[in-house]
Every structure is written in C-alpha cells, then in structure tokens.
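See below for the structure under consideration.
The complex appears here minus one protein chain, its other protein chains still in place.
And now, subunit A:
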Amino acid sequence: MPIKKSEAGAPVWMHRTPKTRLLMWVGWLALVALFVFCWQVMTKDTIWYFVADAPRQAADIGSRMFPPKLDYMNELWGPLWDTINIATLGTLLAIVMAVPVAFLAARNTTPSIRFVRPVALFIIVSSRSINALIWGLLLVAVIGPGVFAGIIAIALRSIGFIAKLLYEAIEEIDETQIEAINATGASAMQRLDYGITPQIMPAFAGITVFRWDINIRESTVLGLVGAGGLGLKLQASINVLAWGQVTTIFIVILVTVMISEWVSAKVRHSLI
C-alpha cells in the first residue's frame, strides 16, 4: 500500500511503493541492456563501406527515377483496375465469411462458449497471423498466378480482421435493448434483426470500409508474388531497371490510396 504513517502519525501518500520503484528501475535497466545487445547483433554483419556509400547510391537511383515516365500510364490503367477489383471483391468475400464467424465468436451470441467459440477464434487467429503477401504466395502456387489468387488472398487475410473487430462490437452492445426485444416475445432471428443489427451497424460500416481501404494498399503489392494488379508492373519495371516507370507506379499507388482514404472517410462519416 502506498499510504503509510509518518513518524508524527499523519498519513503519507506516495504514488508507488519503494518495492515498485525498485522493480521499475530494474525493468528499465534490463531494457537498456537488451537494446545494447540487439544493437551488437544487428551491426555484426553490417558492411560499413556500403552504409557510408548509401547517400550516393540513393542520389543515383533518385536521379534515375526523375523525371517519371508519364506516358507509361497507358499501360497502367488495366493493372490499376485489377488492383481495385482485387481489393473490393476480396473485401466483399471476406465480409460474407466473417459475419457468421463474428457471431459465433461473440460471447453473447455464440451457440456454445466451450466448443463453437474456440473454433471461431481459431479461424480468426489463423487468418490474422498470415500476411496477405504470404497468402498470395501460397495461393499462386495452388491456383496459379492471376487476379483470382489475389482476391482469395485478400479475402483470407481480411476474414480475421473483420470478424475480430465485429465480434468485439457485438460483445459491447447494450443488453437492455435485447432484453426489451425479448420481452415482446420475439424469436431469436427477430432479436438479431431488431436488437443486435441496429446496434452494430455503425461499427460494421466503419470496419469494412477501413478494411477495404487497407486492402487497396495491400493489393498494390500482391503482384510482387504474381497475384495480379499493379505489383506485377512494379516488379517488371524494377527487374529491367526502368526507374522512370517505377516512379509513375508510385505516383499511381499514392493517388489511389489517397482517393480510397477519402472515400472511406466519407462513407464512415455518412453512416455513423
């Protein structure tokens, strides 16, 4: 207890006890030691000549990247359309699969906390633990290169994200509204429709639009592993050292992401 009696008998209040202070000091010391150790591991294999050379190399690539080769745009409209489709269709597919998973994972709607909920949580964790790029790598190997592999990769990665945030929203609903709907003699499906859905709609809209926004960004790089979209063009341009084209692709990605962020902000604002 941080409250003690002084010698005069008046209570003395301290934010932390001496023991906590000592523990915190030891904790900080351990952190510093860890940092020093990691720094040594990290720099052991570094070739300092290359590091010293870095500014010159960066300036070199930078100078090759300018001016951007703007007429390359004509070849980018197709891949750009693919990228947007990968993100959008992937998100839609993910929503279809994530919503049931979310209801199975939420404590207050799952049919069985002991058996069904762990399965749903496992689906969520396994989907979230693997990056879209890795999913893409696996899927290109399984179903071949192209846009379809990209869509599935985005969908598989997004299920966990959407389901996790959605089931947290379901667990936070106001139970008295559910109680009131129950008291009218409503069935379980009517309870879902009148009691739960209206309460989670704002969260649902926010989550899905936010995920779509993330997916636009992720799908721009999926092409690096052969899953279609702008990434394919990016890889091709880097391989032939066409730095002017790379710059154009960067600009396209930047503008697309800006637009998608603007759209998602607008949608979220109008729905909440």
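Going forward, a contact is a pair of C-beta atoms (placed from the backbone, for glycine too) under 8 Å apart; a residue touches a chain by one contact, two chains touch by 3 or more; residues count from 1.
Heads up, the rule we're going with is that contacts and distances are computed from a predicted model.
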**Request:** Could you check which of "Phosphonate ABC transporter ATP-binding protein", "Xanthine dehydrogenase family protein subunit M", "ATP synthase gamma chain" or "Response regulator" matches the UniProt name for the chain that's left out?
**Result:** "Phosphonate ABC transporter ATP-binding protein"
**Complete:** Considering the complete complex, of A:176, A:239 or A:270, the missing chain is touched by A:176
**Fill in**
By the document's definition of touch, the residue of A:186, A:224, A:238 or A:257 touching the omitted chain is A:186
**Message:** Tell me which stretches of subunit A touch the chain missing from the display.
**Reply:** 174, 176-177, 179-187, 189-190, 193-195, 198-199, 201-202
